[in-house]
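Just one protein chain is left out here, and the rest sit where they should.
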Amino acid sequence: MTDRIRIAVLGASGYTGADLVRLALTHPRVEIAALAANAKAGQSMQAIWPHFAPYKLPTLVKPEEIDFSTIDVVFGCLPHAASAELLSKVEGPRIVDLSADFRLTDPAVYAEWYGNAHPAPALLTEAVYGLTEYARGLLPTARIAACPGCYPTAALLALLPLVEGHAVDASTISVFAMSGVSGAGRSLKEANLFPEVAEAVHPYGIGKHRHMPEIEQEITRYAGHPVRVGFTPHLVPMNRGELVTATVDLAEGASLATLRELLAQRYDEEPFVHLLPEGVAPATRMVRGSNHAVVNVFADRNPRRALVIAAIDNLVKGSSGQAVQNMNLMMGLGETLGLEAAPLFP
Amino acid sequence: MTDRIRIAVLGASGYTGADLVRLALTHPRVEIAALAANAKAGQSMQAIWPHFAPYKLPTLVKPEEIDFSTIDVVFGCLPHAASAELLSKVEGPRIVDLSADFRLTDPAVYAEWYGNAHPAPALLTEAVYGLTEYARGLLPTARIAACPGCYPTAALLALLPLVEGHAVDASTISVFAMSGVSGAGRSLKEANLFPEVAEAVHPYGIGKHRHMPEIEQEITRYAGHPVRVGFTPHLVPMNRGELVTATVDLAEGASLATLRELLAQRYDEEPFVHLLPEGVAPATRMVRGSNHAVVNVFADRNPRRALVIAAIDNLVKGSSGQAVQNMNLMMGLGETLGLEAAPLFP
Amino acid sequence: MTDRIRIAVLGASGYTGADLVRLALTHPRVEIAALAANAKAGQSMQAIWPHFAPYKLPTLVKPEEIDFSTIDVVFGCLPHAASAELLSKVEGPRIVDLSADFRLTDPAVYAEWYGNAHPAPALLTEAVYGLTEYARGLLPTARIAACPGCYPTAALLALLPLVEGHAVDASTISVFAMSGVSGAGRSLKEANLFPEVAEAVHPYGIGKHRHMPEIEQEITRYAGHPVRVGFTPHLVPMNRGELVTATVDLAEGASLATLRELLAQRYDEEPFVHLLPEGVAPATRMVRGSNHAVVNVFADRNPRRALVIAAIDNLVKGSSGQAVQNMNLMMGLGETLGLEAAPLFP
Partner (left out) sequence: MTDRIRIAVLGASGYTGADLVRLALTHPRVEIAALAANAKAGQSMQAIWPHFAPYKLPTLVKPEEIDFSTIDVVFGCLPHAASAELLSKVEGPRIVDLSADFRLTDPAVYAEWYGNAHPAPALLTEAVYGLTEYARGLLPTARIAACPGCYPTAALLALLPLVEGHAVDASTISVFAMSGVSGAGRSLKEANLFPEVAEAVHPYGIGKHRHMPEIEQEITRYAGHPVRVGFTPHLVPMNRGELVTATVDLAEGASLATLRELLAQRYDEEPFVHLLPEGVAPATRMVRGSNHAVVNVFADRNPRRALVIAAIDNLVKGSSGQAVQNMNLMMGLGETLGLEAAPLFP
């Protein structure tokens, strides 16, 4: 086991933590050295996660009980604020954080959207926004990979090539999104009980979802000027999966073919992001349980607009899978290692 | 039973036909006189519809076997083209058609979107577009009520007051929609098998869904000038329910408050259409199994735009319920008769 | 409104309470006079129940704030123990209790299965076990109707005619059951979050589910000797619906035809319980949202055994619908009043 990367997962009692453990279990170069949670410390993983029944895993401890000097990579799957506060005390290991704490580069924007001052603003300069396909050059030397939110992952994979290529008017972007319920986490909320959600759909967080500033930050970065992005998520009765359907005005001189060409060029060699054939609509069933993303563009009824659509598994490419992808790059491993599983359909 | 309206349902083997029968069964002024289907003629309703096991209903016959001289109202639940072709031979009874055949006033538009010449263009002048809340004055004397498609019902209920009030720029409307799978009908398509659809979401009919021209026709009518409307439907793993989330640019001088006021004025007295309190998001679970529609408006992140959202049950207000509502008005009955059931949640 | 029965619903913040309100809303002889809850007192029904958005309803109060002298019928939808404790102080109105508190006639059995002494044993003699089809003679004069649990309702409707007719060996009954998640109530348990339950099935409460003694009590009553009944419930990813599949050894001389005949005789005239045609399997979709129950018998592979199967909607016939049915009989109304809605399918 000496050639294995020893990882610790903080927050292994949540869905993202558990999916990280699932991926780590079969990663050929990873050893799961420590698993931590707060309320559930002391319990076995099998006790709280039925699907780990066949596996041997470390018992959950409190995060502060971990000897971080023996750990190579820490995965932060804790809630925002708690994550940065804890990680600010961790020295030594590389950090892959799946919370929101290191995504926004401006602590003032963080404070505005999250309602608390940033717990560790000094660390922000050590963090790279970990949308892997756009962070590849920075990850090998970054101390912290700030994994994007699930919605931003899908939206940005669809939109960034078009924005970067100046083929669309970034100020007109409107993103409609749908997510499975695992995106809401495992915390006890009436709204997430099965009978509240099954056989139903509704929008939520209208105009105030915390993934909005993150999308705007990255679109702004690639557009080169400040941009506001309309973003309306909807809750759909499924466990996993996320789909974004965005409208955007074409830039002067750009056509649907331009957009297609930009996506093709950008993603042709990507192992996990795929431009679908013309006319094929992205669907969450194409990527379920896998680290793949699928994107495509379509003509809108309004001739000056286009539709850009992307689908991911919110827990994999939208969370734990991308985190492993980032770790692979940070540690000099093959980018796809441990992420090869094909999508599960049906 | 002499004071009862004798109805015939053509196409009682489909979901809309069945839901019409469900409503008719408890309608205090209706007698189900005849039920027709093509492939399934000769079978009992119980044999093809498990939920009618406790009821006595007429055996399915071929449409041409019905003696229409004994029928007061015919409900057409047949596929497009077949519906108009058959109904063009029916004299005597009033007609409530749930197919697409009498919705589009221009037979050329019909031919373009449905791929066949209109089977009975002469009848179009006898038909009223039966979005009940906007057709109330015309229905009592109309021979044919052309019930709107499910998506148009939801979209138009949300948008028409704003368009009619010139508070929005109708040419900027973009409609994102989600529907339960019953909207796809009971015909045998691989795409509608449970394992293809469950635990998944995807857009479909992008840029070519047949409800698009219908939405455009009515928006155009109330805007007073030709309008194109972006419309992208998505299939969601639920049986019933439809939600539309539309973005639209505000007209010069209009604000969110203007939109809210227009919806409030328009729907304040309506028995089935309800403006929700500020900040409450429409949800399909609010209306499941009922004839209600709920609407609301929200600020978009883009300050010159607004979000308009509506939810209905696609088989009730979006289809059979609205058909009964139209029949009630055509026959001089109380508009809500037989439609009083409260939504079923969970 | 003076000819209306004024009801109070205690526990209107739970699923059974809400479904009772749903039915009461359209019951022609009921006036909803008061709605009570504990934690949610002070809130409007619309605030906690999205599907009541279109309705006017009394604001939730604490149970003790209700003036019971103005109430004709109290519906108890509170958790066990809390229900009996509260109802023991209510004088005047008739009581329809949906908790477990008045179902078991022996307080010692209650204490054994519920873990607490019975809060009001003196009241037990005033209570009738309200499986309506078997309690019709007693309900008009009963002060308390103790509505059966959902599983017992389905199991007993299937089994009692056979046990009563001595056509089966009651000591060999084994009941396998499946329920939708609404049966677990609206309380916050991780096990009932959507992602824990969707796309999955598992047994629960094996050998210790609290509906077991209730089934045994009634089977024992009709068998005429003490009986133990195997009972294994499973949680199924659906909102509503309950199905029981029971095996039982045939009594000496009895055949499948005997069983069928007994069911036919017992239920031929029943408005809500229906023996299906030979070979037709009961299905929850046959009864969704309605007060109907469907039953049938089948040959088992083991020639000395039979399969008896029943399906109900756990929230209607299994809970609130049967409660209304009981109220109708207690108050001298038509038994089916307010319960006529046909099942909702799909």
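Just a few scattered comments:
Residue numbering begins at 1 within each chain, and the chains themselves are lettered A, B and C in the order written.
Operating definition for what follows: contacts are C-beta pairs under 8 Å (C-beta built on N, C-alpha and C of every residue); 3 or more make two chains touch, one makes a residue touch a chain.
Here the structure is a predicted model, which means the values were calculated and not measured.
When the full complex is taken into account, the listed residue touching the unshown chain is B:Val197, out of B:Leu60, B:Val197 or B:Met327. For the chain missing from the display, the contacting residue among C:Ala53, C:Ala135, C:Val236 or C:Val273 is C:Val236, taking the whole complex into account. Interface note: of A:Pro50, A:Gly92, A:Pro226 or A:Pro303, the residue touching the hidden chain in the full complex is A:Pro50.
Considering the whole complex, the residue from C:Ala120, C:Ala283 or C:Ala341 that touches the absent chain is C:Ala283. Annotation for chain A: contacts to the undisplayed chain at residues 15, 18, 22, 25-26, 46, 49-55, 182, 198-199, 239-240, 272, 274, 276-277, 280, 283, 285-290, 292, 294, 315, 340-346.
By the touch definition given at the top, chain C reaches the unshown chain through residues 171-172, 174, 176, 178, 180, 195-196, 198-204, 206-207, 212, 228-232, 234, 236-241, 243, 245, 247, 281-285, 288, 298-303, 305, 307, 309, 311, 346. In the full complex, chain B touches the hidden chain at residues 15, 180-182, 186, 188-190, 192-199, 237-239.
Here is the rule we use: only the chains that are shown with their structure count from here on.
Although chain A and chain C share one sequence, what matters here is the overlap of their interface residues, and that overlap exceeds half of the numbers used. Note on chain B versus chain C: their Cα superposition corresponds to a rotation of 180 degrees, in steps of 5. When chain centres are defined as mean Cα coordinates, C lies farthest from chain A. Between the Cα centres of chain A and chain B there is a gap of 39 Å. Mean C-alpha positions place chain A and chain C at a centre distance of 45 Å. Multi-chain contact residues, meaning those touching two or more other chains, occur in chain A at positions 180, 195-196, 198-199, 237-239.
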